[in-house]
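For this depiction, one protein chain was excluded, whereas all remaining protein chains were kept in their positions.
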Amino acid sequence: MQFFLEVLLGGLLSGVMYALVALGYVLIFKASGVFNYAQGAMVFFAALTCVGFSEMGMSLWLAAPLTMLVMVALALATERIVLRPLVNQNEITLFMATIGLTFFIEGLAQLVWGSQVHPLELGIEDVPLQWMLDRTGIAVSQFDLIAALICAILVAALAVLFSKTKIGRALRAVADDHQAAQAVGIPLQYIWAVVWTVAGFVALVAGLLWGSRNGVQFALTFVALKALPVLILGGFTSVPGAIVGGLIIGASEKLAEVYLGPMVGGGIEGWFPYVLALGFLLVRPEGLFGEKIIRRV
Amino acid sequence: MFYREAGQFKTSYDADSQIFPIRQDRIGVALMLAVAFVVVPLVATPYVFSAILIPFLIFALAALGLNILTGYAGQISLGTAAFMAVGAFASYNFVLRIPGIPLLVAFVLGGLCAAAVGILFGLPSLRIRGFYLAASTLATQFFVVWCLTKIPWLTNNSSSGVITAQKLEMFGYAFESPASKYLLVLCIVLVLALAAKNMVRCSIGRSWMAIRDMDVAAEVIGFRPMRTKLTAFAISSFYCGVAGALYAYAYLGTVEPEAYNLDLSFRILFMVMIGGMGSILGSFLGAAFIILLPIFLSQFAHGFGLPNSIASNLEAMVFGALIIFFLIVEPHGLARLWQIGKEKLRLWPFPH
Partner (left out) sequence: MAIAARKSGDVILELSNISLSFGGVKALTDISFDVREHEIRAIIGPNGAGKSSMLNVINGVYRPQQGAIRFHGEVRTDMNTHDAARYGIARTFQNIALFKGMSVLDNIMTGRNLMMKATFIEQAIYFGRARREEMEHRRRVEQIIDFLEIQHIRKTPVGRLPYGLQKRVELARALAAEPKMLLLDEPMAGMNVEEKQDMCRFVLDTNDQFGTTIVLIEHDMGVVMDISDRVVVLDYGKKIGDGTPEEIRANPAVISAYLGTVH
């Protein structure tokens, strides 16, 4: 039982991290209708740039804001060069453009900073939380807890941004209908740049948290692949969906790996979340929190 | 001036529905075939065969398969390499376990296995579309490669799933020289490409495009969405499966499951996007482009004395930038540019 709880908690905490990455997708999807495949590449790019700066001798407190500036530049460039010429194209075209963007960003990051593994130290130790271990006998990583806490704060802030502010309303308007939003005077380009910047910020946080566990390396881009089943489960447009989906995927993935994995030879983390999400999708095609689609003809 | 169809009248619907209705095109195609079958085997070096021509043909076949699914039927897939893997490993097992089975039959059976897997993973397409489908085809990708690494029976108990493809022998002839392998692959690819062209101009091709363009209207006119999508998945996977088998037998020789990874899927998707969605010719143009570009880039990097790692990163950037460029400037890819060129040529040199 104790072991079960330990696995479950560990899964839920890593689920929060998945949720954070998934949130980057949701943000961009909500505001521009683009399924941004490049989110994983952005996580990698942000983490690598930050580490690169700190390896040049900067402290993390300087490197992080500087990286943020780079992410802003990236967001602006993406909006200008990729999104603006493709405005009002169908969604599959935009999706494919972001696949192109993925390759470009990955290539660029490694071209500038090299492709070796860069260690990253945030100053949070990855040790079991002592008082919890003492009282309940369950080992929970201190690092995981803090990471989850940071994610939770970020998620809450984004939820407020989306639902309560003027810019949030503009974002939702743009998401509903580009042309209509433009017609009432919402500056589309500006909104997109803002959203991509926020997504860049989310990517930076996610990149630093993930990167400090296994080092900053190309494998970080695979984090994005973890976030996809979360999106399928939670729906592409729902912030709460991303969170709940992340938790479900995180927990079930770890439980499956521990209890189901040995029976079939292990390594099922790679596809189990997808199968879970797919099975769910067959029952409810619009996801956990998505809206039901009515076909109009 | 030379590319005019004036004076070529069609007197039957049959003549009007030919693949190449214009006489000059037919002459051009005949010349191309003559070059491919006679001139190339005489002049090409073994390097050209095994580094350029054979992979070009194999990738063109895989791109053709993906084009049927994505370009014609509008179902986006990121799992092409998985279907190729199924074709390769299934063929391997058929040859291994059924003594005396002709290799060509094994390839076909391998393709059919891929088609079966395609149908299985195509089932979600009935309920979900667009990105959801794209994301779910990733499941195919991971699941198939995982199966091949974890189930020893599939790879004849070899360590970490590496197999060595059996000798390429057909009709009592061993295809060992690069030139002979090239000719074999060329024949298979041409036959399948012709079949694909025939399908897309007949009822089944129209059903795919109808579902792609307007699914409700397609349903109302009498197409069954389930059957249409699943035939697209099956036929597309069959093509990919055969391509995967050729990739193992005529190109790699020794194969590990990881050879069919997500990167390969993306590479083939790029071929389709750059070559032209919904175009048979585009699959070939895209494959040629994606094969030649890295060679060109590495020559270029070499010329400037840049290390290999830089060249490969540069390659990723150029691929990415090109995809975006084509999507913005010419979403129908090289095939469309070719078509525009031909239309211009019809008028040249008197444009009025």
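Labels for the chains are A and B, by order of writing; each one numbers its residues from 1.
Note that a residue touches a chain if its C-beta (ideal position, glycine included) is under 8 Å from a C-beta of that chain, and two chains touch if they have at least 3 such contacts.
No experiment lies behind these values; they were computed from the predicted model shown.
Undergrad: Taking the entire complex into account, which one of B:Leu126, B:Ile151, B:Cys187 or B:Met214 touches the absent chain?
TA: In the full complex, the listed residue that touches the missing chain is B:Met214.
Undergrad: For the chain left off this view, which of B:Arg23, B:Arg97, B:Lys167 or B:Arg224 is in contact with it?
TA: Spelled out, the listed residue whose C-beta touches the missing chain is B:Arg224.
Undergrad: With the full complex in mind, choose from B:Tyr13, B:Phe171 or B:Phe350 the residue touching the hidden chain.
TA: Among B:Tyr13, B:Phe171 or B:Phe350, only B:Tyr13 touches the chain that is not shown.
Undergrad: In terms of residues, what is the contact footprint of the unshown chain on chain B?
TA: Per the touch rule, chain B residues meeting the hidden chain are 12-14, 17, 195-196, 198-199, 201-207, 209-210, 212-214, 216-224, 231, 235, 278.
Keep this in mind: only the chains that are shown with their structure count from here on.
Undergrad: Approximately how many whole Å separate the CA-defined centres of chain A and chain B?
TA: It comes to 33 Å between the two C-alpha centres.
Undergrad: Which residues of chain B touch chain A once you look at their complex with the stated criterion?
TA: Interface residues on chain B, with respect to chain A: 76, 124, 127-128, 130-132, 134-136, 138-139, 142-143, 146, 149-151, 216-217, 266, 269, 273, 309-310, 313-324, 327-328, 331.
Undergrad: Which residues of chain A touch chain B in the complex?
TA: 35, 81-82, 85-86, 89, 91-93, 95-97, 99-108, 110-111, 114-115, 225, 228-229, 231-232, 236, 264-268, 270-271, 274-275, 277-278, 281-282, 285, 295, 297
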